[in-house]
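Can you keep this structure in mind? I'll have questions shortly.
For this depiction, one protein chain was excluded, whereas all remaining protein chains were kept in their positions.
So, subunit A:
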Amino acid sequence: MSDIMKPAPHPSPLTQPYWDGAAQGVLRVQQCAACGKLRHYPRYLCDACHSFDVTWKDCSGRGTVHSWMVAHHAFHPGFKEDLPYTLVVVEMEEGVRALGRFTGEAPRIGLPVVIHFTAGSDGFALPAFAPAAGSPEA
């Protein structure tokens, strides 16, 4: 382990439930209490009906790869030892997207993946994705 800390998130009252979910191993996203529309990342208003009222929904954790990036250069010293690392943008089956570290071999668009959480700085749990069981990666 590097002794240089990676940057940690700074939750606000608006986003705290997401991080509480992450700590429990769940992707928790906002759901409009008035019309039911899901949204992510957290914000104040439902863009469909403009209600402030919100509940939180636990996603299944299943999704498919929408795109990805492979980092070969560390723009922060805390990531140097991880190079190269892959981040995948995942379309969750509920319709929102999530970004996370990819723990498989070769991502491709449409690859079924499942979320898990890994330990980040300051005790925060960060999303990561592995290929879903039984899905050929390439």
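Just so it is clear, a residue touches a chain if its C-beta (ideal position, glycine included) is under 8 Å from a C-beta of that chain, and two chains touch if they have at least 3 such contacts; residues count from 1.
Going forward, contacts and distances are computed from a predicted model.
Only one of "Sarcosine oxidase subunit gamma family protein", "Nitrite reductase small subunit NirD", "Acetyl-CoA acetyltransferase" or "ABC transporter permease" fits the UniProt record of the hidden chain, and that name is "Acetyl-CoA acetyltransferase". Interface note for the absent chain: among A:K37, A:K57 or A:R101, the touching residue is A:R101. One of A:A33, A:L87 or A:V114 touches the chain omitted from the figure, and that residue is A:L87.
Across the interface with the omitted chain, subunit A contributes residues 6-12, 15, 40-41, 66-73, 75-76, 79, 82, 84-85, 87, 89, 96-101, 108-109, 120-121, 124, 126-127.
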